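There's a structure below that I have some questions on.
Removed from the display is one protein chain of the complex; every other protein chain stays in position.
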Amino acid sequence: MRLVVGASPHIHHEENITIMMGDMLVALIPMVVMAGVYYGMRALLLIAISMVSSLAFEYVYTRIYGKIATIGDLSAVVTGVIIACNLPATVPLWFPVAGAFFAIIIVKQLFGGIGRNVFNPALAAIVFLTVTWPGIMSVFPLPSKALSIFGSQEGYTTNETVLSSLRQGLLPNVSYGELFWGSRAGCMGTCAALVILIAALYLFYRRLINWQIPVAFLGTVALFACIFPRTPASAGRPAAVLYELLSGSLLFIALFMATDPATGPISAFGRLAYGVLCGLLTVLIRRLGVFPEGAYFALLLVNPFSMPLDRLAWKLKVKKGELLDERK
Amino acid sequence: MNENSGDLNEKAALEESAQAEATGPAEGAVSPQAAGEGPTASELLALLRRGITARNPVLVRALALAPVLFVSTTLKNGLLLAGVTLIVLILMSIVSSLIYTRIPAYLRAALLTLIAAAFVTPLCMLSNTAAPNVAASVGIFLPLVAVNGIFLSRAEHFDGDARLLPAVIDGAANGLGFALAIILLSVIREVLGSGMLYGRVLPGMQNFSFSFALMPAGGLFALAFLIAIVQFARQNRQRKEQKSAGRDRD
Partner (left out) sequence: MSKRYHGGIWLGLNKRPAIDRPVDELSAPARVVIPLLQHRGESAALCVKKGDRVQMGQPLGTDVKGISCAAHSSVSGAVYDITEIDHPIIGKSVAVVVQNDGNDAPFGYVPPERDAAKMSPDEIISRIKRVSIASACGPDYPLWARLRRMADFHIRTLVLNAVETEPYICNAQKLIEEDPEQIASGFYAMMKATGCVDALLAVSDDYGTETDDIRKAASLMGYELRLLRVPQKYPSGHEKFLFRVMTGEALRDGISPEEMETGFVYAEDCLGVYMAIRNGTPQITKVVTVAGSAVGNPQVFEIRIGTSIHDVLERCSLSFEPERVVLGSAMRGTAVDDLHTPVIKPVYALLALKSDGKRRQPARCINCGKCAKVCPQGLFPNFIALNAVNADFGACHELHIENCIECGSCSYICPGRMPIVELIKNMKKARVEE
């Protein structure tokens, strides 16, 4: 018999990267479904294009560089779906391809492949698309199935979104029901707050995301919304907080993108600090910056801080003496 | 000495004009010196080549990235900055090789910057009258040549027993390296970013514009790719040299 002389441990937990990514995809399916419900076939087509192009880019890159093909671990698919979810439904069909190229080739693979990338690939792709084609990315149609599947979307203009209303200090013209169910003008997959929360709970149950980052992130934003509300005073504090938290793609970013394992810290203290930083910057950029959805830029800016925050957490741990170490 | 010519072929054409005034005095003025003193023409040429390729101040040593990044949005801007930098570098290297060791250490940086400013100011005025639009879009980076780190970091390599000629050649080499980098980057960014080159729309690219390339972020990406290509070429060359060295030993 052929025996393997491997190192201990000789048993292993059955979970691997593919299973983790598969769970992520399962959690993203409700978002895709809602995108289809609100925006029809075009949304589904865009999501499909994004997935396929991400896979293709990853496959081509790994083949050219002779690395073992890693498309089996489904992380490219997850990136593709996340990119598509953050796009408005009126983007041209080549748009997700450009985003996927930037995300997979430049941000993920050129920085070292899975796990070694500093920036969240989907996040960086969205920022890249927003900055390069601001016109296309700021058209948010109201949910309607009348979007033509293949045709151009010239007829749509920028609508009043929750964020733009908040910016002007007005009460958004969206009811709470519409907010929770997502039938408002916004990105394809990030509007259905209730669905996102349930999916996040599922991921939390499967131990794929941590609670510290979203709680710190959303908590900070909520705190600032409570203390400095952007809605008129007549609406009351809870309304301000609710509108702030459920506007734009904040929930999706805080729950799905900020908790990305590769780009976030691993220590509890690091995660809390990371979430607070993200929240702070989101508030700043939303109020004082150019782009209405500041959370993308905030998260991108805070991404590189995950390693230093972990180092800080380690130093604090050592100093606190939690490590039961004899040496001084 | 032919090892460096590989990746320079396509850039040689651009350098011709700039190179002529720099290498002219060098090649002709190999004055008969005592044995053991002073470099030979081939050494000077190697120095020149090195400054452009192996020790390129922007693409290899990552100096002066800010002006390169912000100015290289159009070819015209790039050419202007490259020209001014080249002239100032050559003049500065002449001056610094003459007086560097004679100034006390604590005064060197300040004095050299002052002298550089003295050279830069008339050049700025000249640019403002000769090409006012280009000079305006280059903006503050034109006077900033005065504090450009390149010549400060070269000055200390040529202190004491350095001759005038190697210092000048080195300054010229750095200037040409800088020019190479900024011209390359400008071409890439202008073509990709606005579909034009030298202010003229390229055929077939009327509506093409990839505004990301004109932004600083895009500029950094383009610069990163350039540097990566250069590093790749250098590593390839080193590997080939090691292989041939190994074969020679057999």
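Going by the order they are written in, the chains are A and B; count residues from 1 in each one.
The criterion applied here is as follows: a contact is a pair of C-beta atoms (placed from the backbone, for glycine too) under 8 Å apart; a residue touches a chain by one contact, two chains touch by 3 or more.
Predicted, not measured: the structure shown is a model, and the values here were computed from it.
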| item | value |
| --- | --- |
| Chains still shown that are in contact with the chain withheld from the display | A |
| Candidate in contact with the missing chain, chosen from A:30, A:92, A:113 or A:219 | A:113 |
| Identified contact with the non-displayed chain, of A:41, A:227 or A:266 | A:266 |
| Contact set of subunit A toward the excluded chain (per top definition) | 1, 3-17, 19-20, 68, 70, 113-116, 207, 210, 261-267, 310, 314, 317-318, 322-327 |
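Note that only the chains that are shown with their structure count from here on.
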| item | value |
| --- | --- |
| Whole-Å separation of chain centres (CA-atom averages), subunit A against subunit B | 42 |
| Contacting residues of subunit A [partner subunit B, same complex] | 106, 128, 131-133 |
| Sites on subunit B touched by subunit A in the complex | 210-212, 215, 217-218, 221 |
